[in-house]
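The complex appears here minus one protein chain, its other protein chains still in place.
== chain A ==
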Amino acid sequence: MLWQSCCARNLNAVGKRQYRDIEDMNVNKPVEPTVLPVEEEMDQFAAFEKSGFTGTVGKVASDDPCMSAKNVDVFYGEKHAIIDVSVDLGRNEVLSMIGPSGCGKSTFLRCLNRMNDTIDICRVDGDIQLDDEDIYNKQMDVVLLRACVGMVFQKPNPFPKSIYENVAYGPRIHGLAASKTDMDEIVETSLRKAGLWGEVKDRLDTPGTGLSGGQQQRLCIARAIAVSPEVILMDEPCSALDPIATAKIEELIDELRENYTIAIVTHSMQQAARVSQRTAYFHLGYLVEVGETDDIFTNPQHKLTEDYITGRFG
């Protein structure tokens, strides 16, 4: 498994220090959980009460899981943000997570590479496995984990460095390139996979921050895939992009699926319908329904899912 090869990597002290530099550059800045206006939360609660929720409906298991979450609970201090969620991420599959604001979809996504560790008041219970290994194991090196489970954020966040350095940074701190030639190859391959090579090959030494929003987001994707992850997590990756840039990212997601497992949080149901094979609907921290995307958007089994996707909420 790729994950085992990832674990075999040896991050040196310099690499670890540089990784902390990345955190300083706000790449991994802790994101506070969404706090809903009281009225909105009341509406969601009323809909939930009325629905008579008794547990997740649909097929939570995958035939070939890459990641597997079982009975996951997340607490922010006293607040129970994720409640007993179990779901598999199938290998080479795109799982989209949808739901109203504050439903816990981003919180759950961030559990999958322990990004919630950066929030002091956050506690995660339950079992999340990557290739049958518990990622919350005390011996787990989260830096390596996050290389294997990469993340792309809502707002493109390239480092204030050149395009080349943006992509080369990860492989360098992980010691993935033995020579300049190796590094050049990793950079080119990553940029090609991210569909950006043709647009930037003649200006690799210019700042990444000088690219357009869509190009910056693809640069971030190239940066994530440069360290050969097994899973890519995307938290509303297109919400700051125009329709053309969004279409390019969606096309890219479809291509990346051949080599990676992808989980995407999105507020656009059309986007979830377009890019994913499976869809999970969250509501007030519960995983209400999960199933084939085609089924979820044409014939959902749970009333809450149906009311949400048809715009009958509240």
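Just so it is clear, a residue touches a chain if its C-beta (ideal position, glycine included) is under 8 Å from a C-beta of that chain, and two chains touch if they have at least 3 such contacts; residues count from 1.
In this text, contacts and distances are computed from a predicted model.
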Next item on the list: Between "Phosphate-specific transport system accessory protein PhoU", "ABC transporter ATP-binding protein", "Nitrile hydratase subunit beta" or "Aspartyl/glutamyl-tRNA(Asn/Gln) amidotransferase subunit C", choose the name on the UniProt record of the chain that's been left out.
Entry: "Phosphate-specific transport system accessory protein PhoU"
Next item on the list: Write down which of A:Glu133, A:Glu250, A:Glu292 or A:Glu306 is the residue touching the left-out chain.
Entry: A:Glu306
Notebook entry, point to check: If you put the missing chain back, which residues of chain A would it touch?
Noted result: 47, 50-52, 269-270, 273, 297-303, 305-307, 309-314
